[in-house]
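Submitted below is the structure of interest, expressed as structure tokens.
One protein chain omitted, others in place.
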Amino acid sequence: MALTVAALALPTTGWAEKRTFDMTIEDTKITLVDKQQFHTFAFNGQVPGPLIHVKEGDELTVNVNNLTTLPHTIHWHGMLQKGTWRMDGVPDTTQAAIKPGDTFTYKFVAEPSGTMWYHCHVNVNEHVAMRGMWGPFIVDPKQPTPIEKKVTKDYIMMLSDWASKYAFKPGYGGVPGDVFDYFTLNGKAFPDSQPLRVNKGDVVRIRLIGAGELTHSIHIHGHVFKVAFKDGRPLPMPYEADTIMVGPGERYDLILTADNPGRWMVHDHVDSHTMNGDKPMGGLMTVIEYNEISRNDAFYAWKDKKFVPDFYYEESLKKPYGLHDAPGFKGQAVQ
Amino acid sequence: MALTVAALALPTTGWAEKRTFDMTIEDTKITLVDKQQFHTFAFNGQVPGPLIHVKEGDELTVNVNNLTTLPHTIHWHGMLQKGTWRMDGVPDTTQAAIKPGDTFTYKFVAEPSGTMWYHCHVNVNEHVAMRGMWGPFIVDPKQPTPIEKKVTKDYIMMLSDWASKYAFKPGYGGVPGDVFDYFTLNGKAFPDSQPLRVNKGDVVRIRLIGAGELTHSIHIHGHVFKVAFKDGRPLPMPYEADTIMVGPGERYDLILTADNPGRWMVHDHVDSHTMNGDKPMGGLMTVIEYNEISRNDAFYAWKDKKFVPDFYYEESLKKPYGLHDAPGFKGQAVQ
Partner (left out) sequence: MALTVAALALPTTGWAEKRTFDMTIEDTKITLVDKQQFHTFAFNGQVPGPLIHVKEGDELTVNVNNLTTLPHTIHWHGMLQKGTWRMDGVPDTTQAAIKPGDTFTYKFVAEPSGTMWYHCHVNVNEHVAMRGMWGPFIVDPKQPTPIEKKVTKDYIMMLSDWASKYAFKPGYGGVPGDVFDYFTLNGKAFPDSQPLRVNKGDVVRIRLIGAGELTHSIHIHGHVFKVAFKDGRPLPMPYEADTIMVGPGERYDLILTADNPGRWMVHDHVDSHTMNGDKPMGGLMTVIEYNEISRNDAFYAWKDKKFVPDFYYEESLKKPYGLHDAPGFKGQAVQ
């Protein structure tokens, strides 16, 4: 009983609701880390894009207004689009791309459930690989699995890569041979990423989404996790690991029990992905901080860290179903 | 009953037949896409090589005549070679390489069953990675699994990569640091690849073979597939996914039910692998076209596409067991 109370109380209104969302695509300058900025084509002016959190079977209408100077679409990665293939968001295959200034309306049913994402499907080598055109799309299941019912902390981590050479050359970049030299968690590199703050006893779900060009080998210290979902679908036989390879387009949901108070690294084991340009000890790194443990060791890189909640959408995921902008991910408009 | 009738009628003569094949290796110029040509060492003058389709337990004799100016072998990737290790095709380990002009005869039993392939084992960094020295080798099982008995459409996709810098420098290339800038499905990049044309109700098997240097993250739109076989062997517990990483040498057999009429992308989610050189929207991409859906949308890139069947060996796989050349994959002889 106590466990049930502690678990995330999901909104429990009826299924198959109709929901309408408005989205824009905007020329937006974001900061990856320190002084490294990047010109993106940002959904609602933020990278990652806003969280879309709905229920399996919901009927969605999304009006997308392209405010940039290049054509785009939105592909809803993982959605079956049963009977609605023209809503799949692929230029020259399911639709003509959305021209600058135009609006396109996507209408489809949220099916199947799981950790999904959305992204542009025009010139993916540039728009997805280094213009930040992606966001999380979580579809709650009608019938949760036993393991996910126990979750008390739910985090989303979108993994991506950036080639600084093209930071301010929108319309270019992402060609074979390009050197990707920045690596981010939800658009930020260490030390400008945020910790995951947990309590002993939490059941933690980490939803990894391979949103960029490269493959990442995510290692979590101090815990063995269960690999519970692949591409949103429950694995028939979850298995244990401490490191998981996440390729472009893939999603893995990891579930672990927070039973080991301490300060634990979460990082990419591809060694060069912990660089910010040519500077070591950055990139795809963060820390699981147990609230039971003091953070004031003199040696701790984050001892004076200003904690910004919702960096992993953990607060947004508790809100009522809908589309949730995240002020922390907003960039600056580019004229 | 209807399903059984619809399923692929496999040739059903007795097992453990003796079969003899002749193969050549020829200097051959092929076209990857548009004007991008490549000098290959092609089995029977084609890339991919001819389909070898036999039954588990068949006794095979393959006479290989090397008509190029460099040494080669054939390794039968996945074959156990029980009691015939000298037929394994590894230069300087199981045999001396086949010199220019010479013939070598491989004799072995086709075991185990599954999606296998063959390739040269001399200087693999060049010969396998960018000279097209590979072909599909399908061994039908004595006892098919329930899931594969339902298949009505059977496709083979060999994934590979090319460094155009070496297109016409045979004997060179494939060294660390080389930039691979073309990416192909059965030797062709989009838009010169071919669609997969299916009917509603088909049970589709896609046999992915990682034949090149790089890892590919294959995503299929509009369907959840079962990952049913790994390296030809049935998985004890198939799992669902919409994206699958295929590394060099690996094979994955995906099985999906065609229950969603539409036009659906199949592509590599490594973003830069959808480039042809520096041109976007090419590379490792194709479309599943349901025959129920008209193809004449003005925006459709393939609305005037000349359909060439058997591009995925789907017709050859229905022929009697044997070695099947594919005229569509033939290149031009190089003097």
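Each chain gets a letter, A and B, in the order it is written, and its residues are counted from 1.
The criterion applied here is as follows: a residue touches a chain if its C-beta (ideal position, glycine included) is under 8 Å from a C-beta of that chain, and two chains touch if they have at least 3 such contacts.
Not measured: the values here are computed from a predicted model.
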item	value
Residue of B:58, B:88 or B:240 in touch with the missing chain, whole complex considered	B:88
Options A:29, A:82 or A:219, residue touching the unrepresented chain	A:219
Residue in contact with the excluded chain [from A:17, A:56, A:111 or A:242]	A:242
Contact footprint on chain A, counting only the chain that is left out	179-181, 215, 217, 219, 221-224, 237-243, 245, 260-265, 269-272, 274-275, 277-278, 280-281, 287, 293, 298-302
Touching residues on chain B - with respect to the absent chain	75, 77-78, 80-83, 85-86, 88, 90-96, 112, 121, 123-126, 128-129, 174-178, 210, 212-213, 215, 230-233, 235-237, 245, 247-250
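Basically, only the chains that are shown with their structure count from here on.
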item	value
Degree value of the rotation bringing chain A onto chain B, based on Cα positions, nearest 5	120
